[in-house]
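Excluded from the complex is one protein chain; the other protein chains are retained at their positions.
Think of it as A, B and C in the order they're written, each chain with its own count starting at 1.
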Amino acid sequence: MLDAAFSIPLVALSDIGRVISLMFIGAGLLWILIRSLRAKEVDRRIVFLFIFIAVAAPILFPITFQERATLIVRKVFDKVESLPAGSKVLLAFDFDPAMAPEVQPMADAISRHCLTKGHNVIFMTLWATGQALLTQSLERVVKGEFPENRDGVDYINLGFKAGNENVLNIIVTDFRMMFPTDVNGVPLDSTSIFDDVRSCKDLDLIISIGGGKPGVKEWVLYVGDRVNVPMGAGVAAVVAPQLYPYYPKQLLGLLGGVKGAAEYESELVRQYPHLEERGTPGLRMMGPQTLAHMVIMAFIVIGNISFFISRRRERKR
Amino acid sequence: MKRQVPIIITFLIGMIMIFSFFIPPLEGLEQTCSLFFDVIAVFAFFLGGGNLMRIHVNKLRRRKKDWGFSIVTLGGFFIMLAAGLLKIGNPGGIAASPTTEGSLLQEIFTYVFLPLQSTMYALLAFFVASASYRAFRAKNREATILLIAAFVILLGRTPFGMLLTGWIPESFSVLQVPNMAIWIMNSPNLAGQRAIMIGIGLGVISMSLRLILGIERTYLGDESA
Amino acid sequence: MKYKSLVILLFIFCAFTLSAAQEDAAPVDTVQVDSILPPAPVSMLTAKDGENDHGHSITLRWALSADDGAGQNSVLSYDVFRWVPFFMDTLQSIGDSLDAAEGAVAEQLRKRRDQAVVMIPQVHKSYPEQGEWRKIGTALSGQASFNDVGVKERESRDYMADHTDYYYRVDAVTADSTVRTASEVVGPVQSYGQLFNTGRIPVFVAVIVFGFLTIFFVVRAKMGTELYVRPLAGIEAVDDAIGRATEMGKPILYVLGLGTAADIGTIASFTILGRVAKRVAEYQTKLIVPCYDPIVMTVAQETVKAAYLDAGRPDDYYEDIVYFVTQSQFAYVAAVNGTMLRELPATNMYMGVFYAESLILAETGALAGSIQIAGTDQVAQLPFFIVACDYTLIGEELYAASAYLGREPILLGSLKAQDYAKAAVIILAALGLLAASLNWTAFINLFSVTS
Partner (left out) sequence: MRRSTIIVMAMVFGLFILSWIFRSTSLASVQEHYLIGGLKVTFSAFLTLAILSFLYKDNPFYKFAEHLFVGISAAFWMSMGFWTTIVGNLIPRLSRSLSEFFQVPYQPGSYNFVYFIPVILGIMLLMRLSSKYGWFARWPLAFIVGTFAGLNFVRYLRSDFIEQVSATFVPLLVNWQGVGHFISNFSLSASGQFVAIVGNWVIFLGVICGIIYFFFSKEHKGAFGAASRVGIWILMITFGASFGYTVMGRISLLVGRITFLFRDWLNLIS
């Protein structure tokens, strides 16, 4: 049954690697189970080692899965898809390197999608560290993959401003007061992308990608609820559950963690097959995720078995 | 002077922020206050840097434990500060973005800051694993509910869940584990989160009111200093 | 004089060549015109002052052209035009020279501009003479509204005068931008500021009601009315934990988290710290309070000092009970972890604002065999505390705990007000359920906040 799910490339070496690492992890879990049954403590460094192997093995010997977009993700995708070319989309990169592995894939996927559709994209960030990451993304995705797009016409990078919520509180009525120029010192008035845009009210879609504070919650409170512009979000898995109360009224959709990114990527690749070669980091990450999840579930089961056995022993006494 | 003025400032600014929400002509004032805040926020960064310098210089001077590492901190601080404030190596000169690709600031960010911070957070993966092994036990009814919910989500968020329950026909699709996970997120999770959100929201609202009215003064610190 | 006539000659020459060039291009145009028929115009164009703002904006609404998304499906966008008097060019040129000018000249120009700005409403009265239609913006196909938003600063180029007659027109534009159909003109319309944002009335009502409730109960509590607060498991456990620590002769670790002194969670934590410190002083146990923020540290020091004084043991207090560690998240965690593993405290308390470090702290504390009591209003961290700690104060319980322990009338009063607000939520939710089931939209609309 497992074989059917793993789309195995015809490289014998990685097949062997996969089998060996799976066997190793299985044997190790069995060992932990036996130790736990004997009521012996397992040092947590061994637990650490296991999770390292469970994550590292599928990176070396990739296992890939198919994903199907869930409704909450598809809503964001469909919104980007349904807007006519030339729509103004604001993408906020509100994250730092700490969360980047999780949300960068969705930031890339959404940027790609918007630019493929011909939307005019406004990039900004509320995190100082976000600007440096934004620079990297722009170099890689925007300038690297869409060289025909012009800065200030098809996209613009506003960069970072200090002040968290207060930045949002200003741009909700006036972009130019907060951002007299873009990140390179070009006045907004001289860019065509800002011709018809005075405030957040004049945008067609706002997507905030974040995972901390300030992040999506601040965007909802300070911008989303105040302007009549649809708002989507992509967030780190840590904060996703607490944003559900905003869906679907205050947020049109939500991408949660790497799975959200993987679902978005799968939808994107289905619609635009030529984008597949640009990379699908979210989908690739689901391999290690799956193995790590299985190991963690195994830990929970083992922990509970040993808990019940020790409790029964105590009762017998 | 030391206590009254701050309370008056808090009251005035708080009131401006509240009333401008309802009275459009005050909006400009609110915006200006927000912009003031943004500028002060930068001074708070400077304060952070100043504090850091003070602490580590003190540590060095008094040869406290681990003072050697203070040299590392100060060294990193000054190199980064010079790279940032002077825009060293920035191909676009003074007008360009400080994070232009190729500038020293961006290089240090990419090769030093980024690996450090992201690895620190990556440590959490290990602690999640050890917590699930050690602490996730069905000790009582509440803990059991928590455990089951977590298990369903864990299973449902990976392709493995579909593998196990994919055979369940479409008309009973809610019993497929991934769909169960979606349902839990959309219904009970939403309800619980909303209850917490309303509770915390009320706490924030009530505390804000107390701060503006000057009833709550803890943030001002002690009376004498 | 010679110079001027030369310029005029040059101008005429240019005009001739241009018109000649246009004639050359003309046949190509007609071919395209043949292929795309002019689209149907937009209908029902209305212009209104922007709602609930401080003026300086006009909202246009229209019904889509019949060829937008239907019919020939040829409409690509809508160009929005406003009739602009030539006088506005004069104003612009004053602005241009003002930008370049300095000193006395600038002063004079500024005066001229100020005089000119006052004229704006008047020159708009001359419609349709001495002015022309100018494009002010574009709406994409499918969009049926446009906001013409100006700036209220008179110095700005984008200044839009209130109480001025404006006229608008919307063109349906096809892929060939010369093939377009203009709508009927709408106007005159004036913009003006509103004094109250009517879209936000529900919020205003809530502000008044909640403000009143809070002040009412605070005053009542101050006058001495007893207010009940239910016991919280986590707080009941605190006393036991302190007793246990005393028996074992081990210290108690109190972590205030990463919040600043202005965070609600931290403020609540100060009250709990005060109570814990008092008990600790009474039992003569050792207390350890490592701090992340320097300001939080000074406040915490004061709190602990006062608690020791309160317990009648001011001599037992020493400065190093509360100490500053570092203002870096993971460095702080590493230091606190080190303290836990070295001192092996009997009880660890984590109260306040926590981020990603929550699980690392709680896991290490469990390794050290301590009893752990946590409380935070950071929802994302609650699951970790609940899993890894013995007792956890969930969100609002942290605030309630400080009221329960502090017994201060202010806190008790506002807690009571919050409870009333919650009761209102329950009642409203029940009514809303009925309203939604019976399609009773009037009730639901009461709660819709627009703008």
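Everything that follows uses one rule, which is that a contact is a pair of C-beta atoms (placed from the backbone, for glycine too) under 8 Å apart; a residue touches a chain by one contact, two chains touch by 3 or more.
This structure is a prediction, so every number in the text was calculated from the model and none was measured.
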{"item": "Touched by the hidden chain, restricted to displayed chains", "value": "A, B, C"}
{"item": "Option from A:42, A:99 or A:302 whose C-beta touches the chain left out", "value": "A:99"}
{"item": "Chain A, residues in touch with the chain not shown (by the definition above)", "value": "45, 48, 51-52, 55-56, 59-60, 62, 98-102, 128-129, 131, 159-163, 165-166, 169, 178-181, 185, 187, 211, 220-222, 225, 236-238, 240-242, 245-246, 249-250, 256-259, 285, 288-289, 292-293, 296"}
{"item": "Absent chain, residues of chain C that touch it", "value": "99, 153, 155, 200, 202-203, 206-207, 210, 227-230, 261-262, 294-295, 326, 328, 330-331, 334, 337-338, 379-380, 382-384, 386-387, 394-397, 400, 403-404, 415-416, 418-419, 421-423, 425-426, 428-430, 432-433, 435-437, 444, 447-449"}
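Note that in this section only the chains that are shown with their structure count from here on.
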{"item": "Distance-maximising chain from chain A - centres being C-alpha averages", "value": "C"}
{"item": "Most extensive contact between chains (C-beta pair count)", "value": "A-B"}
{"item": "Length of the line joining the C-alpha centres of chain B and chain C, rounded to whole Å", "value": "16"}
{"item": "CA centroid of chain A to CA centroid of chain C, Å", "value": "23"}
{"item": "Interface hub residues of chain A, defined as touching at least two other chains", "value": "44, 98, 174, 241-242"}
{"item": "Residue numbers of chain B (touch at least two other chains)", "value": "27, 120-121, 128, 130, 132, 134-136, 193, 196-197"}
{"item": "Touching residues on chain C, where the partner in the complex is chain B", "value": "52-55, 152, 193-197, 200, 203-204, 207, 210-211, 214-215, 218, 261-262, 264, 267, 270, 294-295, 298-299, 301-302, 324, 326-327, 329-330, 356, 359-360, 362-363, 366, 377, 379, 382, 384, 386-388, 394-396, 399, 410, 414, 417-418, 421-422, 425"}
{"item": "Contact set on chain B toward chain A in their complex", "value": "27, 30-31, 34-35, 37-39, 41-42, 45, 92, 95-101, 105-106, 109-110, 113-114, 117-118, 120-121, 125-126, 128-130, 132-139, 147, 150-151, 154-155, 157-160, 163, 182, 185-186, 189-190, 193-194, 196-197"}
{"item": "List of chain A residues in touch with chain C within their complex", "value": "44, 84, 86-87, 98, 174, 195-196, 198-199, 201-202, 204, 212, 225-226, 228, 238-239, 241-242"}
